[in-house]
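As you look at this complex, bear in mind that one protein chain is not there, while each of the others sits in place.
Showing subunit A:
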Amino acid sequence: MADRMKRDYSLVGESTRRAIETGLASAEWYHTDVSRKAMKELMQRSDGPAIRDTIIWIVAILGSAAGGIWFWGNWWCVPFFFVYGVLYGSSSDSRWHECGHGTAFRTRWMNDVVYQIASFMLMRNPVTWRWSHARHHTDTIIVGRDAEIAVMRPPDLLRAALAFTGILDFRYSLPTLVRNAFGKISPDERSFIPEMELPKVVTAARWHVAIYVATIALALYTWSFLPLVLIGLPRLYGSWHMVMTGLLQHIGLADNVVDHRLNTRTVYMNPISRFIYWNMNYHVEHHMFPMVPYHALPRLHELIKHDLPLPNPSIWHAYREVWPVLLKQLRYEDYFLKRELPPTARPYRGEFHEVNMSAAAE
C-alpha cells in the first residue's frame, strides 16, 4: 500500500513534499455559509470586553502573586501560587493567541502589548510563534506543514501525560530562546518565517533571555527561589490548564483533511475555564472564521451549529471520547475519530477522510 507511509512531522521532509504535491498545502477549506451581513456583525471589533477581561486578569495575577509572596515560607502560599500559576502559565496562552490574531482589542497597540507580555510568560518567541500560528491556520493538522500539531501519530502517551507538567514545553522553549538569542534559526523555523523577519526573532529572544538572566541573578542575590517561582517556573506548575483545554482542539481527529469539522473539536466548558481559555473551546468556529473575536464566538456557534458535529458537553466527556481513539492509534496510526454531523449539515467530502477500517480492525 503505497500511501500507508509513516508520518514525517518535520516541516522540510517527505510529508511536506507530499502535502505540496497533492494540493493539501495552502488549500481551499470548507466554510459554512454565513451571510456577509451576519459575518460583518460578528467580526466587529471592540475594546470593551478585552479591557474588562484584561483588568480582571491583571488584578487576579497581582493579587495571587501578592498572596504568594506574603505567605512565602508556609503552606498558605500554595493556593495563591496555584491560582497565580494557572493565570501565568495557562491563561497567557489564550491572550497570546487572541492578541496574535489581533481580534481581542480593536486598538492595535493594545493587542500588541498583551501579545508581547503573554509571549514572554509562555517562553514563546513572539515573532516565531506569530508565523507558526499563521501556518497552523493555513494548513491545520496537515502533516509536514503544520508546526503546531500537539499529539503526533502514533501517539506518545507518556509525552502527552508529561505535557500537563509543562516539563516538555519548558525543555523545548527555553533552549529555543537561547539558541535564537545566539542568532541560530533552525531549518524548520526558516520554513515558515520570512527572511526579512529573522532579525526580529533574534532580538525578541535576546530580550526574553535577558529578563530570565536578571531573574536568576535576583534569585542568587536574595538567595531565594521566590523570583523564579514568580517568573519562569509558572510555565511548569501552571500550564496544566492550557494543556488540558488545548489538547482537545484536534487530538484523535482526522489529519490531512481540508474541513475543520473533521479535524477540530468544539467542547462546552465551565465559565472559569472559558475565562482562562477566552472561549477557544469554540474551536471549530474559530478555525473556520478566525476574524471573529473571542467574545463573539458563542454567537457564531449558535449561528452555524446546524452545520457542525455536536460539541462535546464537557472536558471530561471529550477526554473519555479521545482515550480509546489514542489506544487504537497505538496499533493503527491511520485511525481517527470521525464525528457525526447532524442531518441539517452539509456532508463531508469523502475523499478527504476515507480510511481503511478493515486494517484498523486487525
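List of remarks:
Keep this in mind: contacts are C-beta pairs under 8 Å (C-beta built on N, C-alpha and C of every residue); 3 or more make two chains touch, one makes a residue touch a chain; residues count from 1.
By definition in this document, contacts and distances are computed from a predicted model.
This complex has a chain not shown, and the name its UniProt record holds, of "Hydrolase", "Iron chelate uptake ABC transporter family permease subunit", "Phosphoenolpyruvate carboxykinase" or "Naphthalene 1,2-dioxygenase system ferredoxin subunit", is "Naphthalene 1,2-dioxygenase system ferredoxin subunit".
Touching the missing chain, out of A:R7, A:R45 or A:R206, is residue A:R45. Residue-wise, the contact with the chain that is not shown comes from A:H101, picked out of A:R18, A:H101 or A:H208. Within the set A:L168, A:M291 or A:V325, the residue that contacts the chain not displayed is A:M291. As for the chain not pictured, it touches subunit A at residues 26, 39-40, 43-45, 101-103, 106, 108, 127, 130-131, 134, 137-138, 194, 196-197, 289-291.
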